[in-house]
Structure formats: structure tokens, C-alpha cells
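Heads up: the structure comes next, in C-alpha cells.
Left out: one protein chain. Kept in place: all the others.
== subunit A ==
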Amino acid sequence: MAEEVELSNKQKKEIAKWFFLNAPAGEIQYVAKDLKAVLNDDEVYDEAASESFPVYNKSHMICLQMPARSGDVLVTPFGELDENEYLDPRTAQVAIVDHVKQACTEVRPASDEELPSPYTEEFRSALDSEIVKYVGEAYPKGVCSVYCTKGKDAEGPGFDFELVVVICAARLSPQNFCNGSWRSIWTIEFQDEAQILELKGKLQVGAHYFEEGNVQLDAKHECRDTTLFQSPDDCAISIAHIIRHHETEYLSSLEASYSNLPDNTFKDLRRKLPVTRTLFPWHNTSQFSLTREISKELGIGK
């Protein structure tokens, strides 16, 4: 092999971060354990972990239980107040999070500045109830949250603002060698002047099956839609309806992709049977050399 150059700690840390961030849904703690053994250097490991976990937790939008039965909180970039503080808009609480342990250690009530104005809150909470209803019906283990990400101080009509709907569903069953997650992020721009709502959805689905092998699904989709600016309740109903519609369609397209595999997609890699539709004639390969001789003589070889 190539000459063994001793890596600097910085290079080691960068490599460690790559492994952390490529961990499939729900598997970062397993990756962490192996990585610790491979690195064999606690200082480098701790630094890499403390830099990677927050990024991983936010991008996977992990769900943590808040202490004292105050419900669940999603760790997302939209609710991030501070690196370790995440707003739960539904309960108006702030969760203090230990990223590396992936636990919520404390909660405190959110201050007024951290919460949206009563005007935007009316839209937010109406949408939240509709989304909770939808997620409860569509995702057996779904968690959702609605954040006000722009214009949270809008005091009334005449201002633009933006809400973000996050839906997360993860299923971890390492005992069955299978983990997976569904993540949707819907950004809804409330455009006051045009009196329309613009929706942008980003859906991401991943699955990992690793019994005697390693197979991973990674699917992403983006979509957009618009609807009319109406009362908070009507906005909520029509947004939830649009989201349901797009997500249902997306699931069907995923199923279609799967059903196209055996006969279409996979066939471009390897056929189930040869073009001749019979097993290869291994017992009679001399015919090939014969054919080859003939084609050579006739000058038609490839």
C-alpha cells in the first residue's frame, strides 16, 4: 500500500465527522461506538462528536421526550434558538438539549420574544391542529410541528409571514436489522399583497436493511403548490389538504418505483434470464468456439 503518512488530528476529525453525518436514521449511536474504537483517540472523538451530533440531529429532525411528561420536541433548524435550545411551539416551551446524548435535559417556558405575535400565532395554531389530525391519521408514529419562521412579529393584515410544517416519522428496529425515516418540510409563504399562499415541500425517505448485507434506500422529492390567503381556519384546512394530497401521491410514486424494479429498472443491470430465455449452456460451450472460428473466417467478429 501507499506510504503510511500519519494523519493530523484535524484530518482524523474530518474523517470521523464524515462517518457521523453519513449514519443512517437512528444509527448514529452505533456509528459513534465503532468510530470511537477505530479512532482510539478520545480527544479527537469527542471533538468530532460534539461538532457532528448537532448537525445530524437537526438534519434528521430527531424527536426527544421532554422531562416531566411535557410531551415531545423536535430538534429542527426551524425551532433552534441556540445550539442547545429548541422551541416547541405547541406547548410554548423551550427544550434544553444534550446533542451527543440525544436527550432533553430541561425545559423552560418560552419568553414572549421567542414566540410569534398573536396574529401569526392564530394561523400557526390553526394549522398545527389540522396537521396533528392529518399526521395522526397518516403516520402511525408521526410527529409534527409548525413553526413561524419569518414575520413572527406581524401584528395584523398587511404583513407577510412564513410558516414551516415539519413531519417526521422514524421506525427503528435494529433487532430486525431495519431502520427508516420519513421527513417532510413544508414552507408556506403567506403573501399578504397577492393574497396567496405559496407552498414548497421537501420530502425525504430513507431505509436501511442490513441483515447479512447492507441495502439502503434514499429517496427525495420536491414539490410546490399555491392556495388562497383566507381566514386562519380555512388556510389551515386547505394547507393540510394540499400536504395530504402531495404526500399521498408521493407514496404512490415510491410504490410505483418499487414495482418497476423487477422487470424494468433492474433489468438494465442484469436480466433474470439470458436473452435466449434459457439457462446458459455451460455443458456445450464448444459451440461458441466453433461459432467464433466461423465468424473470424468470415470476418464478422466483433
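Note that a contact is a pair of C-beta atoms (placed from the backbone, for glycine too) under 8 Å apart; a residue touches a chain by one contact, two chains touch by 3 or more; residues count from 1.
One rule holds for everything that comes next: contacts and distances are computed from a predicted model.
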Name the absent chain as its UniProt record does, using one of the following: "F-actin-capping protein subunit beta like", "Signal peptidase complex subunit 1", "cyclin-dependent kinase" or "HORMA domain-containing protein". "F-actin-capping protein subunit beta like"
Looking beyond the chains shown, say which of A:V55, A:V100, A:V132 or A:L217 touches the absent one. A:L217
Touching the hidden chain in the complete assembly: which of A:V97, A:C144 or A:A169 does that? A:A169
Contact partner of the left-out chain, one of A:E83, A:D98 or A:E137: A:E137
In terms of residues, what is the contact footprint of the unshown chain on subunit A? 1, 4, 7, 11-12, 15, 18-19, 22-24, 27, 30-31, 33-39, 137-142, 169-171, 178-182, 203, 205, 207-210, 212-222, 241, 244, 247-248, 250-258, 260-262, 264-276, 279-280, 282-283, 285, 288-289, 292
